[in-house]
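With one protein chain held back, the other chains of the complex are shown just where they sit.
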Amino acid sequence: MVESDMEKPLLGVGNAKHASSYDLSCGDTVGILGTGDFSRSLAIRLLHSGFKVVIGSRNPRRSSGLFPEEVEVVLQEEAVKRVELLFVAMFRDHYSTLSKFSEELSGKVLVDVSNNLETNLHRQSNAEYLASLFPKCHVVKGFNVVSAWALQSGPKDGNKQVLICSNSPEAKNHVVSIARRMGFIPVDMGALCSAGEIENIPLRLLPLWKIPVILTICLFTFFYCYNFVRGVLHPYLVENKNEFYKMPVKVVNTSIPCVSYVLLSLVYLPGILAAFYQLHYGTKYRRFPDWLDEWLRLRKQIGLASFYCASLHAVYSLCLPMRRSARFQILNDAVKQVKLNVSSSWQEEEVWRMEIYVSLGIMALCALSLLAITSLPSIGNSLNWREFRFIQSKLGFVALIIATLHTLTFGWKRAFDRTHYKFYLPPTYTLTLLLPFIIILAKLVLFLPCVNLSLMRIRRGWEKGQCVTFSHVQELSETSSNV
Amino acid sequence: MVESDMEKPLLGVGNAKHASSYDLSCGDTVGILGTGDFSRSLAIRLLHSGFKVVIGSRNPRRSSGLFPEEVEVVLQEEAVKRVELLFVAMFRDHYSTLSKFSEELSGKVLVDVSNNLETNLHRQSNAEYLASLFPKCHVVKGFNVVSAWALQSGPKDGNKQVLICSNSPEAKNHVVSIARRMGFIPVDMGALCSAGEIENIPLRLLPLWKIPVILTICLFTFFYCYNFVRGVLHPYLVENKNEFYKMPVKVVNTSIPCVSYVLLSLVYLPGILAAFYQLHYGTKYRRFPDWLDEWLRLRKQIGLASFYCASLHAVYSLCLPMRRSARFQILNDAVKQVKLNVSSSWQEEEVWRMEIYVSLGIMALCALSLLAITSLPSIGNSLNWREFRFIQSKLGFVALIIATLHTLTFGWKRAFDRTHYKFYLPPTYTLTLLLPFIIILAKLVLFLPCVNLSLMRIRRGWEKGQCVTFSHVQELSETSSNV
Partner (left out) sequence: MVESDMEKPLLGVGNAKHASSYDLSCGDTVGILGTGDFSRSLAIRLLHSGFKVVIGSRNPRRSSGLFPEEVEVVLQEEAVKRVELLFVAMFRDHYSTLSKFSEELSGKVLVDVSNNLETNLHRQSNAEYLASLFPKCHVVKGFNVVSAWALQSGPKDGNKQVLICSNSPEAKNHVVSIARRMGFIPVDMGALCSAGEIENIPLRLLPLWKIPVILTICLFTFFYCYNFVRGVLHPYLVENKNEFYKMPVKVVNTSIPCVSYVLLSLVYLPGILAAFYQLHYGTKYRRFPDWLDEWLRLRKQIGLASFYCASLHAVYSLCLPMRRSARFQILNDAVKQVKLNVSSSWQEEEVWRMEIYVSLGIMALCALSLLAITSLPSIGNSLNWREFRFIQSKLGFVALIIATLHTLTFGWKRAFDRTHYKFYLPPTYTLTLLLPFIIILAKLVLFLPCVNLSLMRIRRGWEKGQCVTFSHVQELSETSSNV
């Protein structure tokens, strides 16, 4: 029985079981049901990839003007009869209108390319719904992650990956080869039950950025309010000085570096927590708690947010001497100095503090910018794991140390000066130093030979209270651990 | 024993030994006719991908030194006889010298890898010319988009896409599998008639950038001349003041932001025109006029040009306090203030204007820089359509609004001050406000519920004067429209 089943043409494509016939049959004809934007773009791209395209329309005469001449636009019933593989480029709500063709469609391949307007709108994914309507068809989900625009702009631009799933391996394979001929990189996602997941992908809205962005906004709001109280409200209430003009630039520029600095330390904290977690439990086979796993995954985004804030801080700082207020202050100071008859106001210590602090700030920004550049997918992909780790982990930590020195030099002796504690509130830079100090200390502890050795052993598979000669050490734990 | 072993399913996968024989025959031998740079690079890359390479040369003894040892360099006649697939790495002018081998070549595959020196130099593409010379050969066009350098630098670098076309599906498929084994992403471009198109690709010179660059240059020239007249010529002629020193920096820095601002509004104008076009005709099935289509396609480039100008404006502005002229002015002002015995020259309004305006400028630049970053292919490709639209459309419009506020704060009350109308010419920032104002107004109109609803309906397929229940609404109009 199986034999005879193998004999009969499967998928309607001649002798599929011999051969890459899919690849070979360059004149393949594929059908598209529907005449919307996506249908049009798909038709054009298929044409350019060497396929013959037949469009099934309810009103061929009207629709044919929308397609290139080489495309045949016929009635749906005709398309359904003539072609063995059909893209269903229609809304889910109208799938049922195809039921009248269920006879003719039997045994054919239907490719569901649809998207939803909202995540998890329906209990069943569109593709599974289509499969339930046409149980005799081979339903394949795919191409929904590609936009009409990306289809039309040709293989040079746009996302190249097409996620494909189906319960029929042969049908899936056919669609995979079509995707490949169109210049996409098909990714096999297994059975049709993955369709729901695939349909949700185009509806994502930067999920990895949600927490880092909220975190950044919260930190900024906190530091801004704090600095507003210290820098604007305090002078107004206590000394009756109007310094509200500092709100748009000065207060922002005192808050942003704090945000950047805290975010940078939050990039390195989870790795340290993970190391101590592993040391404590004496194994790497124990799953991290979910929040730590999530945090480890978000390090790249948090790091980029930190770099973004650091760049902003740089731009704001560079703008300082450009402002009118700076100009007026210099003029007034000059007049004051003339009146006091001071020939030189040079303060060697202040000069040194500023030179060093500016210099360290530039260096920290430089180091961070290298991190940001290697975070670009196209650069990151050209690095191997060792190179990536060297830059992200070593250079990143160097950036944290330089930023700490930058903060310390900025603070100088003022951190211990009581006049700088307005309303008993310490300056923000002293607040932000706490976390990085803990991290640097923890790193030093982890670098102690005994601790380091023990950690290395654990990461290669050793477990506490276990005979070493025996077990998991022998199994591969790549140097490429992601902690 | 070995025989019987071969009989039984190898790798557990049915009849593996008959399979994908192209891919499998790892010892494939391919030939190359010609011994130039491209030939050498091709040979090296083929070797590294596991092929045996035979070079056909007119003078094997001389040429063999140019190739790695593993490559066999033989006489052309011998190569032609021994190998079934030959890369023709020769100039078009010399194709005819191969005619003497037409007997031996019959039935074999010739891969034309040639490029021309100019677009449309010949009536017939090189590959079609080759096919006309050897009608019994299977001619395939391909690999011409890859440079000798990219071939040699290995699969890690360089463009990965290879466009391939041929009239023989089998021959094309063979070349496709060779390209894939070499680590390229082959793209099937259909029949040999596409060869002309493929041959023109390496001759393109940034075609999408032509209009945006010309536009930028024209706008800059206009604004520069305008500002030169107002800022340099007017003081010289009317007040007899020599302010020619402003030409290299100051006048440039008044002109560039105008260019940037106008370009940014030109990014959002075509989308609005398209929306009104669709509203007016009550359908999305009517093609936009060509100029609008072209304009819509160039938005990314225009946007990047705008960002580039905005960055330039930032750098120029930051350089202002560094200049000697700024220093001399402060010094002279200080001296003047002392002479007038003014202890404070502080002008609260001026201070506020500048602080807000600097702050807004930084914000606009930040928003634009996010747009520019997501325009990088590697970032853009990792976003889905919804994310891309969110950043490019929403964030871009926010940038336009912030830029408008930046311009308004810069102008402040001076826009209505008659002394600022030199030669009756208004300041440039008032000129540039016109377009963005129209766009913001139009956007507001489009956001009105009634208009918005009608537009949404049209974009889902609805047409004016048509029964809704009946037709095209049911066909898929992706949320991913590109307007």
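Couple of notes before you dig in:
As written, the chains take the letters A and B, and residue 1 is the first residue of each chain.
Operating definition for what follows: a contact is a pair of C-beta atoms (placed from the backbone, for glycine too) under 8 Å apart; a residue touches a chain by one contact, two chains touch by 3 or more.
Because the structure is predicted, anything quoted here is derived from the model rather than measured.
Interface note for the absent chain: among A:173, A:278, A:325 or A:407, the touching residue is A:173. Within the whole complex, the absent chain has one touching residue among B:233, B:249 or B:415, and that is B:249. Of B:121, B:335 or B:456, it is B:335 that touches the chain left out of the display. Across A:242, A:378 or A:452, the single residue that touches the chain missing here is A:378. Although one chain is hidden here, its contacts on subunit B can still be listed: residues 5, 10-28, 34-39, 47-50, 58-59, 65-66, 83-85, 89-91, 93-94, 97, 109, 113-115, 117, 145, 147-150, 155-160, 170-171, 174, 181-183, 185, 201-206, 245-250, 252, 308, 312, 315-316, 318-319, 321-328, 330-332, 334-336, 338-339, 376-378, 381-382. Contacts to the hidden chain, counted on subunit A, fall at residues 16-24, 156-157, 161, 165, 169-170, 172-173, 176-177, 185, 187-191, 284-285, 314, 317-318, 320-321, 330, 333-334, 337-338, 342-348, 350-356, 358-359, 362, 365-366, 376-387, 390, 461, 471-482.
What we mean here is this: only the chains that are shown with their structure count from here on.
Subunit A and subunit B have CA centres that are 22 Å apart.
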